[in-house]
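Every protein chain but one is kept in place in this view of the complex.
Here is chain A:
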Amino acid sequence: MGSRASTLLREEEIEEIKKETGFSHSQITRLYSRFTSLDKGENGTLSREDFQRIPELAINPLGDRIINAFFPEGEDQVNFRGFMRTLAHFRPIEDNEKNKDPIASEPLNSRSNKLLFAFRLYDLDRDDKISRDELLQVLRMMVGVNISDEQLGSIADRTIQEADQNGDNSISFNEFIKVLEKVDVEQKMSIRFLH
């Protein structure tokens, strides 16, 4: 019910979200309207089923992992603040932000936080390490039934071999950052939205 979108979200809340995520006023109202249209139960929170209802997300091989990223450990509902906090990771990095006050806490859309988001997609059990098993599982999600176990296993082995530096046969976050240091993370993990 779009007609109530801007009246239910108070100005103070919009300001708080602006400070926390860096989204503009119009982006926040727009995303709030999106949030309410996804919220079929109209109780102010989204469940996993609400996300599953988006067809383009449901057919995404990593759809479930992405949906999972919105829900904190052990919870089944996400409110608008949580929704925005997660989406903030995909805000493009603006030039004027690069010279900000170093004492202020790191913005959600920093390169490091974007990489952390991707790292957590691989790290199924949230133990801050990507094991061979976890890598295999995620690979299996991406390729479906089209590649054999042996081939997939050798891909996983090669990947870990290249990334692993301390010999524990798994990839830590720092090793992950090292592997991707030449990749333009800012561009690949940013979405231009309603500027």
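As a working rule, a contact is a pair of C-beta atoms (placed from the backbone, for glycine too) under 8 Å apart; a residue touches a chain by one contact, two chains touch by 3 or more; residues count from 1.
As a working rule, contacts and distances are computed from a predicted model.
> Just go with whichever of "Glycerol-3-phosphate acyltransferase 4", "Cullin family profile domain-containing protein", "1-aminocyclopropane-1-carboxylate synthase" or "GPI-anchor transamidase component GPAA1" UniProt uses as the name of the absent chain.
Matching the unshown chain against "Glycerol-3-phosphate acyltransferase 4", "Cullin family profile domain-containing protein", "1-aminocyclopropane-1-carboxylate synthase" or "GPI-anchor transamidase component GPAA1" yields "Glycerol-3-phosphate acyltransferase 4".
> Given that one chain is not shown, which residue among A:17, A:108 or A:185 touches it?
Once the missing chain is taken into account, the touching residue is A:185.
> In the full complex, which residues of chain A touch the absent chain?
2-3, 5-7, 25-26, 29-31, 33-34, 37-38, 51-63, 66, 87, 90, 117-118, 121-122, 138-139, 142-147, 151, 155, 158-159, 163, 171, 176, 179-180, 183, 185, 188-195
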